[in-house]
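Only one protein chain is missing; all other protein chains are in place.
Our next item is chain A:
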Amino acid sequence: MNRPEREAAVRQIMERSVPRLPPELHTDAVRHGSRMLRRRTLARRLMWLLLWAAAVAFAVWAMVAEPWVEPPSETTPPLTDW
């Protein structure tokens, strides 16, 4: 028995038993799939909300703290009169 014959024989064995198509398969799949979609939409919205809140928080902090302004020196006295 060569390789194609063996493969054909196994294929025949596998095709012999035909299970019945479960009638509730479509409705169950749609139910689970819709739930997945809803969860994904919710997660996406939550992510955008979080991103937006972080951006606003950062902007407010930057306006208040002004980190780009050089802080006044505390160790060296101001250099004057030379």
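Basically, a residue touches a chain if its C-beta (ideal position, glycine included) is under 8 Å from a C-beta of that chain, and two chains touch if they have at least 3 such contacts; residues count from 1.
Just so we're on the same page, contacts and distances are computed from a predicted model.
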Requested in this report: For the chain that's not shown, choose its UniProt protein name out of "Acetyl-CoA acetyltransferase", "Sugar ABC transporter permease", "Signal transduction histidine-protein kinase/phosphatase MprB" or "RNA polymerase subunit sigma-70".
Outcome: "RNA polymerase subunit sigma-70"
Query - Footprint left on chain A by the chain that the document does not show - result: 1, 6-7, 9-11, 13-22, 25-26, 28-37, 40
